[in-house]
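Structure below; questions to follow.
Missing here: one protein chain of the complex. Every other protein chain is in place.
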Amino acid sequence: MRNSLIAMAFVLLGGGGGDPRRGGALVLAHDGDDDNLTQEAATVPEDGSVTSSKLQIHVPKTLTKPGGYDHREALFGIPPYGGSLAQAMYYAENDACDFNSIDVHAGHPIRAMDESGTMLAWQSPYILMVDRGGCTFVQKVRNAQRIGAAGVIIADDSCLCSAAESCVSDPGEACEEREPIMADDGSGSDISIPSFLMFKQDADRVKAEVMANHPVRIEMTWSLPNPDDRVEYELWTTPTDAISEDFLRDFKEAAIALGSRAYFTPQMYIYDGMLSGCVGEDGENQCYNLCTNDGRYCSTDPDNDLDRGVSGADVVAESLRRMCIWGHYGESDGVGVPWWDYVNEFMFRCNTEEFFSNKKCVSDAMVHAKVDAGVIDQCMSESGGLEADSVNSLLEGQLQAKDKSGVVILPAMYVNRVSIRGSLELPVVFKAICAGFSAGTTPTVCSTCASCPNQKECIANSYCGSKKMQESVSTTNMVYAMMGLVAFFCCFSYVQHRRYQSQMQAQVKNIIAEYMPLESDQNQNQSTAVSEEDGEFT
Amino acid sequence: MRNSLIAMAFVLLGGGGGDPRRGGALVLAHDGDDDNLTQEAATVPEDGSVTSSKLQIHVPKTLTKPGGYDHREALFGIPPYGGSLAQAMYYAENDACDFNSIDVHAGHPIRAMDESGTMLAWQSPYILMVDRGGCTFVQKVRNAQRIGAAGVIIADDSCLCSAAESCVSDPGEACEEREPIMADDGSGSDISIPSFLMFKQDADRVKAEVMANHPVRIEMTWSLPNPDDRVEYELWTTPTDAISEDFLRDFKEAAIALGSRAYFTPQMYIYDGMLSGCVGEDGENQCYNLCTNDGRYCSTDPDNDLDRGVSGADVVAESLRRMCIWGHYGESDGVGVPWWDYVNEFMFRCNTEEFFSNKKCVSDAMVHAKVDAGVIDQCMSESGGLEADSVNSLLEGQLQAKDKSGVVILPAMYVNRVSIRGSLELPVVFKAICAGFSAGTTPTVCSTCASCPNQKECIANSYCGSKKMQESVSTTNMVYAMMGLVAFFCCFSYVQHRRYQSQMQAQVKNIIAEYMPLESDQNQNQSTAVSEEDGEFT
Partner (left out) sequence: MRNSLIAMAFVLLGGGGGDPRRGGALVLAHDGDDDNLTQEAATVPEDGSVTSSKLQIHVPKTLTKPGGYDHREALFGIPPYGGSLAQAMYYAENDACDFNSIDVHAGHPIRAMDESGTMLAWQSPYILMVDRGGCTFVQKVRNAQRIGAAGVIIADDSCLCSAAESCVSDPGEACEEREPIMADDGSGSDISIPSFLMFKQDADRVKAEVMANHPVRIEMTWSLPNPDDRVEYELWTTPTDAISEDFLRDFKEAAIALGSRAYFTPQMYIYDGMLSGCVGEDGENQCYNLCTNDGRYCSTDPDNDLDRGVSGADVVAESLRRMCIWGHYGESDGVGVPWWDYVNEFMFRCNTEEFFSNKKCVSDAMVHAKVDAGVIDQCMSESGGLEADSVNSLLEGQLQAKDKSGVVILPAMYVNRVSIRGSLELPVVFKAICAGFSAGTTPTVCSTCASCPNQKECIANSYCGSKKMQESVSTTNMVYAMMGLVAFFCCFSYVQHRRYQSQMQAQVKNIIAEYMPLESDQNQNQSTAVSEEDGEFT
């Protein structure tokens, strides 16, 4: 259970839809087990990164490869809509870490010289290949864009250990267990060109070709359709993040309406106290009650007063609780009604200084959300608890997920691995999810409500527009109703008519009988009978 | 509850063209009176800048401060949606004016050394503290983003005069009357990370902590809610700006519909002739008739021909007139129907070369807009007039407002201090205003019309959709009407039936009487009686 929970937290988000993105976050599938990770690295990544973008070489012929080359897509800079870029490639022979060292008149393939004996500059538009290392990926790609590149290929400099035979490491370089994630360092939102990381064994062949001055033409394609008909979405937040509260309040209905066609993963943002220097050089604990597990897992103190109110450690505890609740109630279906209920009950009951870490309040919230407190407590302690000076497996996994996602600003929402640009509101998120289905697989709730002015009401009611509109009468129905009415009255009149006639005849006979009492005694008796009968009919 | 306000209030500008923004502009409220300005500077700014964002220190404990630190938020770069960024901080020990002088391997707190004896680089993601001075704020923040910072804190280097006791000025530095505005220099739209200015007394303590190599963890939060239920919006334009004309024509109805729930401020864009060198070094007037008050206040000549047509001075005069009209008719309620009327009358009547500065035409426009020309003329001359070689208090105030707003491109629209990105059209602006109300305070006109396809019509009619739609009949009403009709006819038939019966009886008797006139006198009398009785029923 614990393992599968972690695997869940690192849920694999499938290929990208056609949605706005700026630095989509790739979250790798793994279960926190290092051995296992190495094995995964040897195969095509299970996270679908290969299917969400494509790296192909068209020229020279010897480098073409049907299906394209394995690669990593950057989590920043990729233009927000599907597209492709096919251009000639230059190799900068530079790691592009120092902008001033990039020389547009150098590199390969060599070009003709101008009058002054300088080689002509790279001819725009071009894709630039730069070496890995020396600085962040963001730095390299930013410098490449500044120098004028339309796209960037980063040539890896160390082999994957799993590629043993096919890849020759540089002298002195050890092999890597897995390819790095091209994460955003937090500053990459000013980059607007695509960049891919090419693995060493492939990059070496491309470099050899370029160094021999043969032209190379590369195509980068991004946002290929999601191969399946399920959309994955995830939210990075903390239990005290105010900006995501409305979303948490509103979106439950939508999650239910999407049902098995979408898979939600709530991600709790905590930070690593070890890395943040919570244990100072002088051994002093710098983070006080911000962290659990002796400074390992920390969260921000919402009231910013260490001596009172909610502490960071309280927030970490609540985060772990929600992770456990999701693991037990949401992981299986990706909807997790009890999780939404619990979160809303918690916000309603306990989201104050006084009650935030109050056991009674939390337990009340669980009861109201129909969450089994015993199971959750067990999950929390089995994962490693919060008090011991040891690792908590769930929280540790969450730290790793955070690093891989590159999330810096909270809250952050991803749909099919693509970051949602826009405020965290039901319409924005719902529209993005609906746009993530592959053609022909859009669920009904999407076609009904995605373009409805009032999406929230539409999702709840299963139709768009006001009640009144929905129940309005069409002209056809109106005409039928009118015709029905006319028919009814015609029949009614006819029946009445027949009744009148028979009644009339009876009465006339009565009257005549009255006027002619002399005729016979029988007649008089008959007349009385008719009168009585008549009374019954009028 | 406070929390729940957050997401909604400053929320972003939904759908269509109104979303992404880059660089909100802070426009200060002031009345153009210098003394008054100074007094304002001593207190918390009235513009709400302190409440719109938050600067908190979480680590070390000694620097935590409930409610956070006073600061200035940059008017550029802040991401367009509410969010927060909590990361470790490094102090660059640099003013970041020269990109090449920023060294990621320097600064504090110190890190471990790598094999070559170089200190490790700042670990991403991080917030970078840089010194104030030497270049524009935009320059510093751009350089910090390029070096890889996820957020920037600018440490002020001069004290506020009002902070006398608590702040120690650097030797030789005079105190400042007010903290500077972190305005955009016109080039800042390429920046996408948040930056705050921290006041000297606070920054000095943070620096001391960092220089002692203690880790510091800072949180920057932006887009906190507007504390009230009123949305402020303002438009920067000129009387000759063609792009804003449609907006001025369309938006009056919306302003009325929003009523006291929104507050409009029209801002006239003029420029400072003194700074622009209208008085050349040789004393020659370089600006001719572009300016009023001997070259003090200038505007662009719309026809770009100084010798004929409308002059810049005419535009300044019309700007001042509109400022006076707003002051007298709009300032009190923030709606200013006569102002909208005047502007529209002016556009209709006088917006041609011939009539632009024609007194008769302007006066006609005032009459039609029910504006008292006498009051306006008095306002214009009392503020300092346009002819004298002296300051005009209203225009001077407008120049200062312009500097503070950082407006560079015209027209510019701000809603709750946030610049609207998108074309200046009624739907875009109206949607942005409606999104600016805190949760639960959205006025009816917003809930009715903000997501209506045809907003203009909706605002005018107070309902969305066509007349026909609005009046359509619901099924329930249809059923009631049908049932009513049936009931009516049943009653009608019953009454008719009774009438027929009695009529019939009378008539039958009549007929019989005709056939048997001889029978007896009594019978005849009886027949008459029945006839009379019958009369009662018909």
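Should a chain be cited, it is by its letter among A and B, assigned in written order, with residues numbered from 1 in that chain.
What we mean here is this: contacts are C-beta pairs under 8 Å (C-beta built on N, C-alpha and C of every residue); 3 or more make two chains touch, one makes a residue touch a chain.
Worth saying up front: this structure is predicted, and the values here are computed from it rather than measured.
Here one chain is not drawn; of B:N94, B:Q139 or B:S195, the residue touching it is B:Q139.
The omitted chain makes contact with just one of the residues B:D305, B:D333 or B:E387: B:D305. Against the chain not displayed here, chain B makes contact via residues 17, 22, 100, 135-136, 138-139, 142, 185-187, 189-190, 241, 243, 246, 271, 275-278, 280-281, 286-288, 290, 300-301, 303-306, 312, 408-411, 421-425, 427, 453-454, 468-469, 471-473, 477-478, 481, 485, 488-489, 492-493, 496, 500, 503-504, 507-508, 511-512, 515. Within the complete assembly, residues 18-19, 56-61, 64-68, 79, 81-88, 100, 109, 121, 123-126, 145-151, 190-193, 213-215, 217, 219, 223-224, 439, 451-453, 464-465, 469, 472-476, 478, 482, 485-486, 489, 493, 497-498, 500-501, 504-505, 508-509, 512, 516, 519 of chain A touch the chain that is not shown.
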